[in-house]
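The structure appears below as structure tokens.
In this view, the complex is presented without one of its protein chains, the others remaining in place.
Lettered A and B in written order, each chain numbered from 1.
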Amino acid sequence: MESVGSIIVYVVIALALVVCSVLAVTTRKILRAATYLLFSLFATAALYFKLDYEFLGAVQIAVYAGGIVVLFVFSILLTSHPGDNSAKLASKKRLYGLAGGLAMLIVAGYSLISRASFLTATASGDNPVMEEIGMKLMGSGHGEYLLPFEAISVLLLACIIGGVVIARKR
Amino acid sequence: MEITMLYYLIPSLIMFCCGVYGFITRRNMIAILISLELMLNSVDINFAVFNRFLFPGELEGMFFTLFAIGIAAAETALAIAIIINVFRVSEKIDVRDVNKMKF
Partner (left out) sequence: MEPVIPIIILALPLTMFLVLGLFGHKMSHPLAGVLGTAGMGVTMVLAYITAFTYFFSGNPEFIDADAHTRLQSIIFNVDWLAFTDSLVLRLGFLLDPISALLLVVITTISFMVHLYSNGYMRDHHGVWEKGFQRFYAFLSLFSFSMLGLVVATNIFQMYIFWELVGASSYLLIGFYYTKPSAVSASKKAFIVTRFADLGFLLGILVLSAYTGTFNFTDFTSTEVAEGVYRVSEGTAEGIRAMIQNSAAPMFMGASVLTWALVLIFMGGMGKSAMMPLHIWLPDAMEGPTPVSALIHAATMVVAGVYLVARLFPLYLMEEAALNIIVVVGALTALYAAMVACTQIDIKRVLAFSTISQIAFMMVSLGVARPEFHHGLGYMASMFHLFTHAMFKALLFLCAGALIHAIGSNDYTAMHGLRKHMPITHITFLIGCLAIAGIIPFAGFFSKDEILTATMGHSMLWYVWMSLVAGLTAFYMFRLYYLIFWWKEHKVPEGHHAPHDQPWTMTLPLVILAVVSCFAGFVPFGNLVTWNGEEMFDSVSFFTNFKALDWSVASISLAVAVVAILIATAMYKKENPLPAKMKNALPALWRWCHHRFYWDELYMFITHKIIFGCISKPIAWFDRHIVDGTMDGIAYVVQRSSYAIRSLQSGNIQRYVWVYLIGALLLGAVTAICLM
């Protein structure tokens, strides 16, 4: 049985998540879309905290909210003039989009609920210790992640080079 | 009231559907990228949720999320580099203008 405070926190997070997501894709001002994205990312981070994944939440805030959204903002400022509105969507197109989204919602939601013997599981376990995370990232045994860690470092390097090559002035 | 797994999965699903809607309807490439981030994010949530509720003793889901965040950062950086390059060439970032890769 959850405490009332926990339920209230959950409701706030879930609402923020849903509302900010919807607004992020429906607002016509691109800078606002980025801002709503920022808030929904924060909400996600809060969700991680709620699930007792504190490191994950910290990474979410640092990388997503701190890094990627800043990138978005910079690129938006580079590519559009402040105050520009994107053109109003044709109703037909919006209808198609809605249909697609709703169909997705229905199919996924239906399969979620219909197969849901495990959906009643409750949260258990503790916040993973930082030391354990570090050991697992640096280990090469079963359930340890040295290889992906290295791979992703190479990927990031490739990404840096690629970004430089693509964006530099010719 | 018990907050079961379903309560976490439903907002995640809605977030995903928002991403789908945005991806289909938006014209601005940065907006499309934002929609993409929403979808990725909802998947990340799912990983963490499944790990916490179904396999509390393990850390697989958490690490998947961790790596997904890293890859998403890389991918976004590259995508934005491309978008800025496209903008430099055509002064527009409307996805309808970037259709030269056909036939």
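The working rule: a residue touches a chain if its C-beta (ideal position, glycine included) is under 8 Å from a C-beta of that chain, and two chains touch if they have at least 3 such contacts.
The structure presented is a predicted model; accordingly, all values stated were derived computationally and were not measured.
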**Request:** Pick out which of A:Gly100, A:Pro148 or A:Gly162 touches the chain that's been left out of the picture.
**Result:** A:Gly100
**Item:** For subunit A, residues in touch with the removed chain
**Value:** 96, 100, 103-104, 107-108, 110-111, 114-115
**Complete:** Note that subunit B touches the absent chain at residues 20, 23-24, 32, 95-96, 98-103
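Basically, only the chains that are shown with their structure count from here on.
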**Request:** Please compute the C-alpha centroid of subunit A, do the same for subunit B, then give the distance between them in whole Å.
**Result:** 6
**Touch list for subunit A against partner subunit B, complex** = 1-2, 6-7, 10, 14, 17-18, 21-22, 24-25, 30, 33-34, 37, 40-41, 44, 47-48, 51-53, 55-56, 59-60, 63-64, 67-68, 71-72, 75-76, 78-80, 86-87, 89, 93-94, 96-98, 100-102, 104-105, 108-109, 112-113, 116, 118-125, 128, 132-133, 136-137, 143, 145, 148, 152, 155-156, 159-160, 162-163, 166-167
**Item:** Partner subunit A, residues of subunit B touching it in the complex
**Value:** 1-11, 13-22, 24-28, 30-31, 33-35, 37-38, 41, 44-45, 48-49, 52-54, 56-60, 62-63, 65-67, 69-78, 80-85, 87, 93
